[in-house]
Structure formats: C-alpha cells, structure tokens
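Note that this complex is displayed minus one protein chain, with the remaining chains in position.
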Amino acid sequence: MAEAVTSKAVTSKSMALAKAINESLRRALESDPKVLIMGEDVGKLGGVFRVTDGLQKDFGESRVIDTPLAESGIVGTAIGLALRGYRPVVEIQFDGFVFPAYDQIVTQLAKMHARSLGKVKLPVVVRIPYGGGIGAVEHHSESPEALFAHVSGLKVVSPSNASDAYWMMQQAIQSDDPVIFFEPKRRYWDKAEVNTEAIPGPLHKAQVVREGTDLTLVAYGPMVKLCQEVAAAAAEEGKSLEVLDLRSISPLDFDSVQASVEKTRRLVVVHEAPVFLGSGAEIAARITERCFYHLEAPVLRVGGYHAPYPPARLEEEYLPGLDRVLDAVDRALAY
Amino acid sequence: MAEAVTSKAVTSKSMALAKAINESLRRALESDPKVLIMGEDVGKLGGVFRVTDGLQKDFGESRVIDTPLAESGIVGTAIGLALRGYRPVVEIQFDGFVFPAYDQIVTQLAKMHARSLGKVKLPVVVRIPYGGGIGAVEHHSESPEALFAHVSGLKVVSPSNASDAYWMMQQAIQSDDPVIFFEPKRRYWDKAEVNTEAIPGPLHKAQVVREGTDLTLVAYGPMVKLCQEVAAAAAEEGKSLEVLDLRSISPLDFDSVQASVEKTRRLVVVHEAPVFLGSGAEIAARITERCFYHLEAPVLRVGGYHAPYPPARLEEEYLPGLDRVLDAVDRALAY
Amino acid sequence: MTVESTAARKPRRSAGTKSTAGKTTTARKSPSTDPQLVQLLTPEGERVKNAEYDEYVAGITPDELRGLYRDMVLTRRFDAEATSLQRQGELGLWASLLGQEAAQIGSGRATREDDYVFPTYREHGVAWCRGVDPTNLLGMFRGVNNGGWDPSSNNFHLYTIVIGSQTLHATGYAMGITKDGADSAVIAYFGDGASSQGDVAESFTFSAVYNAPVVFFCQNNQWAISEPTEKQTRVPLYQRAQGFGFPGVRVDGNDVLACLAVTKWALERARRGEGPTLVEAYTYRMGAHTTSDDPTKYRADEEREAWEAKDPILRLRRYLEASNHADEGFFAELEAESEALGKRVREAVRAMPDPDHFAIFENVYADGHALVDEERAQFAAYQASFADEGGH
Partner (left out) sequence: MTVESTAARKPRRSAGTKSTAGKTTTARKSPSTDPQLVQLLTPEGERVKNAEYDEYVAGITPDELRGLYRDMVLTRRFDAEATSLQRQGELGLWASLLGQEAAQIGSGRATREDDYVFPTYREHGVAWCRGVDPTNLLGMFRGVNNGGWDPSSNNFHLYTIVIGSQTLHATGYAMGITKDGADSAVIAYFGDGASSQGDVAESFTFSAVYNAPVVFFCQNNQWAISEPTEKQTRVPLYQRAQGFGFPGVRVDGNDVLACLAVTKWALERARRGEGPTLVEAYTYRMGAHTTSDDPTKYRADEEREAWEAKDPILRLRRYLEASNHADEGFFAELEAESEALGKRVREAVRAMPDPDHFAIFENVYADGHALVDEERAQFAAYQASFADEGGH
C-alpha cells in the first residue's frame, strides 16, 4: 500500500482484494454522481467474481449497467459517456476478452486527449481481472499488460494487495486519464488490512515491500506475493533480497528500481506475461542503461514462455513459481 | 536480400519495393491455386499503394477479393478460408486500421494451431503497410510490430528492400504459420535489383548489410536504409559501423546480433516504434544477457517517443533521423 | 442535470426493460403461442401441421424418430455425467446444454457428412450428431488441452470460447466451399448474447455479400450468463437477418422435429446457392451458465419451472408413445445404453492422463520458431537440474 501516513485503528479492516475493490467502487459511486459501472453481468449478478456485488441494488440500473455482450461497444460507449461528463468504470470479464475492445482502447481512448490538443479528457477506468493460477479454461488466464503499456495515452496499473487495490482504484477513478486497471484475479480472495482513511502515496510510485541488500526482485500484481515468498526462502539460505512492488507499469517508476539496484547491484524481474517483449524487457533495457556500471549481473527475467497460455494442468509449469525465481536469483548471484 | 547463391543476369531486374511485392503475389497466385488476395480496395483499384495492381484483372474476382470494410471480418473469414485449404494473403490498408482485427489475429489466428494440438494449420499472411515519413494524416504512420511480436503463434517480419520483399513474401505465403508482414510504406518506391531465380536464405535470418568493427546498428524495415546512411556518415568521421538488417522480429535472430556484438562490443537499435516496450527493449535485454562481458556500453535505443504519432509537420522530429542515430552512436562510443 | 433527474425522461423502453429483467416471465411471449414460432410438435407431443416446413421431415421413419430421441437422451446423460464429474473435481468446469437438446440434435441431424460445423462451447449435442467421441469434448474442461480434437475428422470445429468469433470462420469456410464449386454447407452456432458482438454482424455482412452457403444457428436460451435477452435486443433476434438481406426464422428450439426441418430447409437453401439464413432456436438454458455460475442470483425459479413443461425429450417421448413408434423395450434398452455411456465417460475421464510438461512448447508453430526451441531447451535443463540436485 502506498505510504499510509495516518491510520486510526477504527477505519482499518481486513478485507479480501475483491471486496476492497468493491468497497472502493462503492465509495466512488457515493462520492461522485458521475461515476458509472458498466460491463457484462456487473449488475444483478455483481460480476463473475462478485467485485460489483450489491452495487446495482444500491445505486440502480442507471449507475451500474449490465451491457450487451460486446466489448468494443462497452469501451466505445464509455468514451461517449466520458465526453458527456461521466466517469465510467468498465469491466472486461476476463483478460482474454479485452481484444474485441482493443481498437477502441488503443485508437480512441488512448489518443483522443492528444487529438483534441487537450480539450477532451477521458477519465475511463478499464478493469481487467488478469493472470493465471486459477485452473481456468482458455482465455481466462492471460497477462496482456505489455500490449497496453506500449501504447501512449494509457496508464496501466496493477495492485498486489487489498489495500492498494482499494486506494489505487480511488486514484484511477479520480485520474483524468484513461487507466487500464489489471486486477490479479488469483489474489481476489487474499485478505489484508485496508485503512480507508489513510492518505495514499502517488498512484504511479513503486513500493519497497521488503528490504534487502543482495539482489532486487521487481514484480507487480499477482507476482508480488510470490516474490515475497522467494525472499523469505532465500533469507533462510542467507541471501538478502529486496522486493519492489511496481504497482504501475505505465508510467513505470524507474527511479525506485534504479535506487534499489544501485544498492543491490542485481535485478530479477518477474511477471506472468511472456518474457519476450514483456514489461521485463523494458525494465532490463532501461535499468541496464541507467545502472550500467552498477550491475554485477545482467538483469534476468522470469515469466511466461513464448507459447499460448497452456491448459490448466500445465499452468504450474508455465507460470513463474518459487523454484524458477530462486533459480534466476541463484544465476544472478553467481555472476 | 537473403544470400542469393546463384543469379543469372537475365532473371534480375530493378524494381520498386511495392512492385516486387506485386510480382511476388503474382507468382504465388500463378503457382498455387489456393492462394487468395483479400482486402479493401485490393481488386479493381489494386490497393491504395497499387501493391495488388492488375492482379484481379488477371486472376479474377474469386482469387483477388474486394472485401467489405471490416478488418475483423477480413481476418476472420481468411481463417475460415484457411481451414478450407486456402492460403489467404490479406491486406490491412494502413497500420492504424489493424486493431479492429486484433482480436481475430491474437486470439484465433495465433492460437488455433496450438488449440488443435497441431491438427489445424493457418497459413495466412497479413500484409500491413506501416511506418511514417510520408506526411500522412493520423493512423497512417504507426509501427505496431511489438504488439504482434509479443504474441506467440504469430511470426512477424519486415523487409527493407525490394529483393527481400519479393522473396520474403514468397516464403511467408509458403509458411504454414500465420505471418504478419509489415511493409515499410515509405520505401515502397525505392528500387533495387530483384533476382527472381535466386535461392533465398531462411526467412527468419538477419543479414549483415554493412560490415564494421566499432559498433553494431540493428534495424529492420524502413530504418535499415537510414542506418546505412548513418554508417556512411560515421565512416567519414572514421567510425566503422556494422549494420544488421533483422528482417524478422519474431522469431528474432539473436545469434546474428550476438555474433556482431561480440565483435563490435557496442549496440544501438533503431526503430520507428515507440522505444518503451518496443522491440529494441527485447533486443537490449537479451543481448545484454548474452553478451554481458562483451558490452562496453549499454545497448542504446533510438525510436519513437511515448506519444501518439504526431501530425505530419512534426514527424521529422518524432522519427529517428540521421542526427539522432549518430547522437546515440556517439554516446555509445563514449562509454 | 443531476443523475437523480434521470427519471424525468422515462423512455418507454427502459421502463419496460426494467420490469422484465429476469424477474418475471409475464412480459415474454410463450413460445407455443407466438405465431412466428415454427413448431411441429406441441409440448404435449402432438404433431401440428406446417405448410412450409412439413416437407423437410415428411419422409422421416419411426426408426429415425427413435434415433432423435436416443440422441437427446444420450446427450442429456452425457451432460449430466460431465456435471457430476465437475462436482467430483474431475473437470475444472462444465457448460451444460440441459434444455437445449432438441435445438442441437435437430439441427445437428440436419447436417450432411460433408457439411462443416462451427460450435460455441456448449454444442455437445451437435458434436454427438457429428460422431465426435464425447470424451474428446472433456479434455478442455478437465484442463488437459484447449480442445485438441481434429476438426477435419468429423467436420466439427474446435469449441470457440471468445464469443462470436467462429461466425466469421464459418463464413470464410463457406466462401471456400463456393470457390471449390462444392455444394456442402456450413452451420455456425452462437448464442443470444453473442448476437451483440460486432463479429457476428460482420459475418452477416460477408456472408450476404458473397452469398456464402452458411446457416447461422442462434440458440436463444434466454440468458447470457446473468443477462436476459432484453439486454441484447429489443426485437426478436431472427429479425436481425432481414436488414442484412437474408431470411431469418424463429423455430421452437425445444421441438426437435421443427429444428430438424427448419435447419434442413436452411441448409438446402445454402446448397442451392441462395446464401445465408439465420435460424433462431427459441429455447431455454435449464441449468446454470456453467458449473461456476449461480443462477439463483439473477433469475426466478418459476421461469425455469415454466420451461420444464416444454421439455424437449418429454415431448418427443409423448409423441413416440402416442403414435406407437416406441415400446417399453426401446426405452428400457436406451436406459441401459445411457448408463453404459455414463460409465464409459466416467472411466475415460478418470483415465485421461495429464499432459507432458513439454506440451507447453508443442504446436505453438507449425514450422518451428527459434525462441520456442530455446525456451524448450532452457526448460529441459531446468527440469533436469532437479533430477540432479533434488531442487531447492
């Protein structure tokens, strides 16, 4: 969570990540009549992950909108609503279903502000439950964040825990820029303390979640928890790993990564997305440029393979796991 | 051009790049009755760049098909035709118009072979005139190749000259995998000798187009010519640059890049696409890993900025040009 | 201009939509009374005459009628088995076709061997008609593959999960049939929810412009997960076709005879070079969307109960019995056959091996890819390191 400078015990409660987003959406709906929720099954059902549970009941069909089954239509009409002054938060049901909306996102949502020389603002949040590890069928486990981060005009974020999920959603909705909000679906049920009064740090700032001296692990979304486990395991072997939760992929907080690497001199980046042209490529390229004389080892990357996300019974092999990350850590330390 | 091992003067003629593709498509239509050409305005008009000029006249409306104005439909029906045994070569009129087809490309075209455990093959070529430098309006100058190269199941290539254009198109059509064929539109009118009898080297092999010893410049498509000019200018200053034409972005011939960098110890990658998460990021990350002890300087990248492709009167500032590449070369050499 | 003032406008439609949104069925026309609905068998199992479509089932034999009944019963049995296998943890997910047997068997049996079928993820009954071994369908739901049968063995394409995409593949395939000068036809399945996808509209446009021999078979089962059909359209879906220049027809999707007849008619139009047709099979998803879904969150039990009276299997049984086309022995034998099928499926699923780890790297490309090769080698070395060291 972004530096919570104040906290009263009474305003902090333990919440699952999905529930934290639900509460955050509720707060946004309450505090700004222009906020809308849109998507397939977000209304009566409350979303297939129940992230919007109860919102239509409390805010009505005019604010929490079950849409036709058409993702381009969802994003395209959200753009129109934003032009009219609304702040739509749209849900794409699963990662693999965002592509029918890709044209509207890349060509319209991302570029209209620039096209208008700043006259038009499109405060649209596109929520995408993403990533694997839940034993799902095809198209329900992908990590397409690089395909959005490469596109200027979009901001791309992904919380790793309930508290960040709560606050980053608040900030994403308040942002006047379109934000692609990747929700780590396999962490939906993970609980954490959420202080709904804490003043959060900036949305796009990375966070050191564990300090260390020998090597930096960079991750975001679902992989942060894994990296914390890796760091704990490594600690038992006497290795001190620093874990950085990026939180934001565009913009990416290179300053924080650089600061950590200047200290540890070694960097491993972990994400579920395929390594080839994944966000780790950019981090490796840029940090190598920034820290050329500091790095004792090349930046190593652990991620998905250059293959379609495999059937559920193979996902454990496909996804970065404790051993694979430790293996990369060992290799980096061996330089 | 991929190593032309034999050449009879009589079979070699000077051709513009667009014409070379036209001739290559004609040859494919002649030699395989299953080859089809599809797209908007590809028939009677011969395409907005005349790349398919005369083909409908000679092969009929059943082989060279003017389609409705719907890119998803074009790629989606091409998939169906491929399932029926055809080998469609589809044209997307401009780079910026490929996104309505992105879902069909990423989710269906790229993945159906794996989904079928290899039973289904989709030999579809998607031709995309891409890149800037022609003074066009919005959406007509983009370089989205990274958005395809990140996706497994696709192959992504881009020729830099007429001879490669001719032969790479032959090979792309013969490939049993889907190939995204990025055509450097600002080089369409550049002429080169094309030997239509030469036996080409592998489609996915990079080519050293200028030898050098001090630094390697890696490029593909429209930027190869620029890099050759840069190398010529640098030579006048006594710097010996090697220029490598990648030709293929997925797979990417890292072995050739590595071999060159092991010799020159410095690498600058140039592309028109935005630097952030562009293909240069992957090259920098991977070559740094492979050549960690060889590199005298970090891999530097020259490319587009993290901003929508600008209006025509600004494109010269946005695109990598001679001075910007030379500047990067100087910076790399200064390490 | 506040949000509260929305009510001031009261468009007639919104009001109407609200009241029917999954709460009651009163606003919906009953399929058996809708004059637009092609029906050959009433819910009570009575054969009703239909001037237009009777000819397409005119020569049907008692044997064939029993065959349709058998298909529906075995499909339902298979479906129930799969649902229970999911509950037992043998499958990760199951999408039940319960209630849609007539739509699928009727249309599936209308196809010819050389026709080509593009299903969604719910066409288990159609797969059955095409001769696909039902256990093949379970691989993706078990998570051992993403499909994996050979579509060309039975001209039955892989299941398509991303909604609507397959309608374009079907159209392209049909365009290829025309180019080949063949007289086969294609049938593309999709749901009421899918009708909203741009791809489906584009497939209507392409098939109309190229006069492609394709039948669009929309199973309107009233629901797209939690959304009733009113969230996708405000007029009956079969009417969509007209504006693209080809006919649409609504058939009683719980009447296997009507589905057979209408689909035959549409396929024959396609063969004759008359182009595409849209068939809307008006039916009902009796179960949850998938085993992950809980329909009590969004729809009333009464709706389901009303549709139970229109059960597709029951109605054909009544007809078979009333017309003496099937005797006790037939039903008893079928019951035994059902049991055997259930057992075979159960055993086959349990015996299904997990895929080899290296399968991740297989079939990514037909002609190979250097990066895949490199990653496969790295993976092999990494795997081998555990054999050596016993891991971390």
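Per-chain residue numbering starts at 1, and chain names A, B and C are given in the order in which the chains are listed.
What we mean here is this: a contact is a pair of C-beta atoms (placed from the backbone, for glycine too) under 8 Å apart; a residue touches a chain by one contact, two chains touch by 3 or more.
Quick caveat, the model's predicted, so the values are computed rather than measured.
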item	value
Sole contact to the chain not displayed, among A:Gln93, A:Thr107 or A:Asn161	A:Thr107
Candidate in contact with the missing chain, chosen from B:Glu61, B:Glu197 or B:Asp255	B:Glu61
Subunit A, residues in touch with the chain not shown (by the definition above)	62, 67-68, 70, 72-73, 75-86, 103-104, 107-108, 111-121, 152-153, 155, 175-177, 204, 250-255
Residue numbers in subunit B that touch the chain omitted from display	33-34, 40-41, 43-46, 48, 61-63, 66-70, 72-73, 96-97, 99-100, 135-139, 233, 276, 305-308, 310-314, 317-318, 322-324, 326-327
Touch list for subunit C against the chain that is not drawn	1-3, 5-14, 17, 178-183, 195-202, 205, 208-211, 230-235, 239-245, 248, 273-275
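Everything that follows uses one rule, which is that only the chains that are shown with their structure count from here on.
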item	value
Interchain centroid distance [CA atoms averaged], subunit A/subunit C, Å	35
Centre distance in Å when subunit B and subunit C are each reduced to the mean of their C-alpha atoms	41
Residues within subunit C bordering two or more other chains	145-147, 162, 198-199, 364, 369, 371-372
Where subunit A touches two or more other chains at once, by residue number	72, 96, 99-100, 138-139, 276, 305-308
